[in-house]
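Here the complex is missing a single protein chain, while all its other protein chains stay put.
Showing subunit A:
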Amino acid sequence: MFLLRHHEFESQAEAWSLPFVLEGLCAGFPSPADDHLEPDINLLELLIPNKPATFLWRVDGHSMTDAGIYHGDILIVDRSLTPRHGDVVVAVVNGERSLKRLLLDGPRPRLALENREFPAFAIPEAAEVEIWGVVRCNVHWLRGRR
């Protein structure tokens, strides 16, 4: 009657949380840790403190590897952050969406690449630049997901 469309069910692991509550399992003495139980660590709150302003972006290219940002990584971009000197930002340069390091220590704002093998990127005088959002952090898997 029902057809299961072919999807790969690889993410079947149950959601986990810390710390584990043992109280219900103890047949003998109650756990001495129960009185010291703390709320779970909420990773989402840490990474995405302002949800309506936060967007995920995908890194496309190798020009930021010296900053620890690799092709295929997922960026957590928070548009509510005011750009500061040294921030990694999603910048729109002449209509292209790109990832750059924002430098505000000179007479004019500059956007820098972070890969020693790439020539430095200088913004032409006439370029139209808009900071789309500040990258709050980068999601990079150390063990391949596929």
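Keep this in mind: a contact is a pair of C-beta atoms (placed from the backbone, for glycine too) under 8 Å apart; a residue touches a chain by one contact, two chains touch by 3 or more; residues count from 1.
Throughout what follows, contacts and distances are computed from a predicted model.
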*Listed names "Transcriptional regulator, ArsR family", "ABC transporter permease subunit", "DNA-directed DNA polymerase" or "Peptidase", with the criterion being the UniProt name of the chain not displayed*: "DNA-directed DNA polymerase"
*Name, in rising order, the residues on subunit A that touch the hidden chain in the full complex.*
1-5, 7, 9, 50-53, 55-64, 69, 71, 74-75, 79-80, 90, 92, 95-99, 130, 132
